[in-house]
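Down below is the structure, laid out as structure tokens.
Note that one protein chain is taken out, while the other chains of the complex remain in position.
Letters A and B mark the chains in the order given here, with residues in each chain numbered from 1 onward.
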Amino acid sequence: MKKLKVLVAVLLIGGIYHSGVCGEIKVGINLPLSGNLTSYGKATLDGMKLKADEINAAGGINGNKLLLIIEDNKGDQTETRNAYKKLAGSDKVVAVLGPITSTNAIAVRRDAAEIKVPVISPTATNDSVTPRNPYMFRACFNDSFQGKIAANYAFNEKKFKTAAVLVDMNSDYSKGLCKNFKMAFEAAGGKIVTEENYQQKDTEFGAQLKKIKGSAAQTLFVPGYPPELPLIIKQAKVIGLESKLCGADGWDQESVINGSGPNIEGCFIVGAFSREDKRPAVQNFVSSFEKTYKAKPGTFEALGYDTVSMFCEALKKGTTPETIKDGLRGIKDFEAVTGKISVTPDGNVEKNAVILEIEKDGDKYVAKYKATVNP
Amino acid sequence: MDNFLFFLTSGLCIGAVYALIALGYTLVYGIIKLINFAHGEFYMIGAYAGFGIYLVLPSGTPAILSIPLIILSSGIAGIIIAVLTEQIAYKPIRKSGRLAALLTAIGVSFLLQNLASFINKANPLQYPSDKSGSIGEICQRSIVIGGGGIKIIQFVYIPLTIVLTLILWHIVMKTNFGRAMRAVSQDPDAAALMGIDINSVIRKTFLLGGLMAGIAGALIGFQSVIEPMMGFMPGLKAFIAAVVGGIGSIPGAVLGGFIIGIVENMVLFCNIPSGYKDVAAFVVLILVLLIRPQGILGSNVREKV
Partner (left out) sequence: MSWFEFNSVLGNIGIFAILALSLNVICGMTGLLQLGQAGFFAIGAYAAGLTSIYFTFPELGVLNFAISASAAMMAAGIFSIILGIPCLRLKGDYLAIVTLGFGEITRLVLINLMFPGGKMHPGEKIGGATGIKFTEFPGDLWPNSPNYTAEFASWWFIWIAVIIICVFLINIKKSSFGRAMMCIREDEIAAQAMGINISKYKMIAFLLSAVVAGLAGALFFHKELSIAPGKFNLICSIEILLMIVLGGLGSFSGAVTGAVVLGITPYILRHVEICGYRLGEYQQLMYAVLLIILIRLAPNGIFGMNEVPVWIGKLLKMKNKPPAKQNETA
């Protein structure tokens, strides 16, 4: 017992000494690195690390290197709050990057207002994540924008007149997106014929899909995540669902695109990023990512990268949490991988989105770039 | 009427799986009066073991060969984990009373769930179904019954369960070992006095239970996802099935399994939101315990003072 105490004391002292002396900027990372959101968490972390390494290799910000302190929030609300409190309260980071889900981001709002360390979520899109809280930010667009784009594309481009939605009841992201899609679709002139829901960890969607089939909707909007998403797509084929499926940025994952069977061909999704975008910022990012990780980057990697970029941009004004908060709000027309970013007073981001369609490429499927939609 | 057929068939198929798991529960409870909370985890480990064997098999193996092999290895894994659990965790506390036994069982259940979580950190596993003719693909093939897709492999469940039940029934009723099991179940001390090796009987009972659970695990693994918590709900429902049918009774366990499976699906048929499906089993349990606590086919045992 005594040895443990000594060890702990040494580690603590070492930690304090280390951070004080070396002129580092400590930034906290709050991501799901275990549990069912692991693949998203790891993807985002890869993107973040890529940018952080690039900055440090170039000498850091004004000579100060970035030190990433990583906490695993396991995809859970309470753990996310604990991670935030540890990073912002104990580790004294100047900003916290993450969490990635809307539900978890909403959960830390109160803590962020109390501890006053800015939170930048790379991917939380629910509308209520950022407003009325000066310390909450995001790097992505939000649901009212995304839902509207999906609805307009479905109605205007694909000419679908009737739609159904399938909501994940455990996710504020899914609920928010569906609400916005419904509003926008009906505003454009379409009709929502039915709405079904499911729970996370469900594996059988036969009952819901049957009802949707019965409603004869022309398209089915499913803004969800794996592991339910691939199962839904597969089972839709089994049951002979004729509605065309469409979704949102949660689909942009290998486990969905290449793990859902042939039914995914022809589906379209709203995304934040496409590898085929010709802009130099995108092409540089893609080649740099492929060189470092030997894999192709997707939406989450790109948004992770952009989050760190936004953070560094805000650092130009100063390195304390307060100045970073103001610096983030001041970002205008920042050229990022996922588009031109401008932060609104609300903490939201004005940027464009892309529409991707899933096509067959040899014996795999890829999300092919179709169009860009500006705010 | 259309719909009804779909839900009835679904119910029978899943009921067969619950029945298999319930058989294990009822055997163990009959012998040592222990609710083996970890039984659901034996099922889960069987599923993982089956998947593990699948990964090891050369990729060209025809399904007709690999499927029985997977089922067999799942059964064996179930046996191993059941016997291990009995020896390490349950045997030492056999004399320590009800609470100790229950808590240990809960502890083992948690332990196995967490160990599985460490091995399978991220997404749940599934038999890949991209290649035509692969196991995953075969298991996804469905036919449409009553307006809904029923996977063909599910039709294997009911005959398999019936066959295994009959074999089990034969063992318990017609063999010497079965007689020893029934003796230990009635009165362990008297059985010991008659020269029966209690430890061996208990161990073999766990073996049989683990076998059933492992096989059930493989079956579900074929048509659904495999993840660390997959044993929790089915385990609970199978226990309820065993109680509903009459704990300690083999036909009771099978009957209970089918009842729970059908009731669950009737909930969906009646258009009740699917989230309430799991509640159905518990409601059935409470009703049965209120009206006929010994279960449908169970026998009433009066406590003597």
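As a working rule, a residue touches a chain if its C-beta (ideal position, glycine included) is under 8 Å from a C-beta of that chain, and two chains touch if they have at least 3 such contacts.
Bear in mind the structure is a predicted one, so any value in this text is a computation, not a measurement.
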Contact residue for the chain not shown (choose from A:Arg110, A:Lys296, A:Lys332 or A:Lys360): A:Arg110
Tell me which of A:Asn62, A:Ser90, A:Asn284 or A:Thr320 is the one touching the absent chain. A:Ser90
Please identify which residue in B:Val243, B:Leu268 or B:Leu297 touches the non-displayed chain. B:Val243
Across the whole complex, the chain not displayed is touched by subunit B residues 33, 35, 89, 92-93, 96, 98-100, 102-104, 106-111, 114-115, 118, 232, 236, 239-240, 243, 273, 275-276, 278-279, 282-283, 285-286, 289-290, 293, 303, 305
Of the residues in subunit A, which ones touch the absent chain? 8, 11, 34, 72, 77-78, 82, 85-86, 88-90, 103, 107, 109-111, 114-115, 132-133, 169-172, 175, 199-200
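Operating definition for what follows: only the chains that are shown with their structure count from here on.
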So, in whole Å, the Cα centroid of subunit A is separated from that of subunit B by 40
The subunit B residues in contact with subunit A across the complex are 10, 121-124, 129-130, 140, 142, 144, 147-149, 151, 224-225, 227, 229, 268, 273-275
Which residues of subunit A touch subunit B in their complex? 34-36, 38-39, 169, 197-199, 201-204, 206-208, 210, 226-227, 231, 234-235, 238-240, 255, 261
